[in-house]
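In this view, the complex is presented without one of its protein chains, the others remaining in place.
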């Protein structure tokens, strides 16, 4: 793989407070025609879920997020990447994760943002518990998340050229 | 095509003021696990562009935006769509357009948001002029934008099932 | 559709080249499509003819819906002619 843009800024953070109070960098530098922002929020699953609790592996989580951002900037021409993940107890409707990608053009930004979420869900050491009426339960990993990540891996050699 | 979710909220607006002052609806209803937001901003093209001016076809623009949002909600299970396009003079770094899609899951939200931008760029009556050192010049349509829109059209019958 | 009125609107570079935003025209009955309307405008309004020739890549809308050169035009329609769109 070639580093298309070694100057891509990367910012990652693990935060135990509501992300709603965390403002993202504004991409008003004149280079970034496209800004794609993903927010993952707590679903109530038709009332079944009352809250989530996110556990992580301190240190490794931040390193893993930086690593996947580095992979993204090797694959697409990007100007900046921000990944913020919340930990601890999170209420319905609140942000669990925010991924923002700034790029010259939109297709790179869309693809990189989707890539980051797919890889994050299968490779970054974070675990969810959900609070139901009968207490806390660990959330099982979903096969489709592993498949979504695997699709990017299969396409890697082709896309990296 | 089947209407997967006829209750998808649609909000479109054409605004002559900076979008930076326009807040988007927060998707905190417990249904939307995914929120994908695209902001298109004015690039300076390495200093060549000083500002843009956006002209539109009043009435038709709003109808066309509503139409493409309706197409998106027929193709993907979405909870809400917001499309805000700015007109008039827009400075470098400012938002030209904002498309936000709320959905239960991320892949639908990512695809629908990318679809809306691709179709918007080829079917909605808006035209850009750019201000260079030697004055205002109309921006030519790019072949790759037409191709990006055409790809969705080709995939329509397959994806709508 | 002799004696009937069609509103023709121009946008962006085409509006600038025509020098008008709107024309209200009464083409003869033989003019039943967008393409025929453009041909007739070219003969009747030299400024339109020059503008259309200078703008070979065009889009068209009839009553605010995208249309094609083959699309039928009828009395009371609003036909908009413009260059390929460049929003977003």
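Going by the order they are written in, the chains are A, B and C; count residues from 1 in each one.
The rule is short, and it goes like this: a residue touches a chain if its C-beta (ideal position, glycine included) is under 8 Å from a C-beta of that chain, and two chains touch if they have at least 3 such contacts.
Just so you know, these numbers come straight off a predicted model, no measurement behind them.
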Chains still shown that are in contact with the chain withheld from the display: A
From A:49, A:69, A:103 or A:124, residue that would touch the chain that is not displayed: A:124
Touching residue (missing chain; options A:31, A:71 or A:85): A:85
Contact set of subunit A toward the excluded chain (per top definition): 40, 54-57, 59-60, 63-64, 85, 96-97, 117, 120-128, 138-141, 146
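In this section, only the chains that are shown with their structure count from here on.
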Central chain (by mean CA position): B
Inter-chain centre distance, subunit A versus subunit B - centres from mean C-alpha coordinates, in Å: 23
Chain centre separation in whole Å, for subunit C relative to subunit A (CA means): 49
Per-residue overlap in subunit C, given as positions that touch at least 2 other chains: none
Junction residues of subunit A - those touching two or more other chains: none
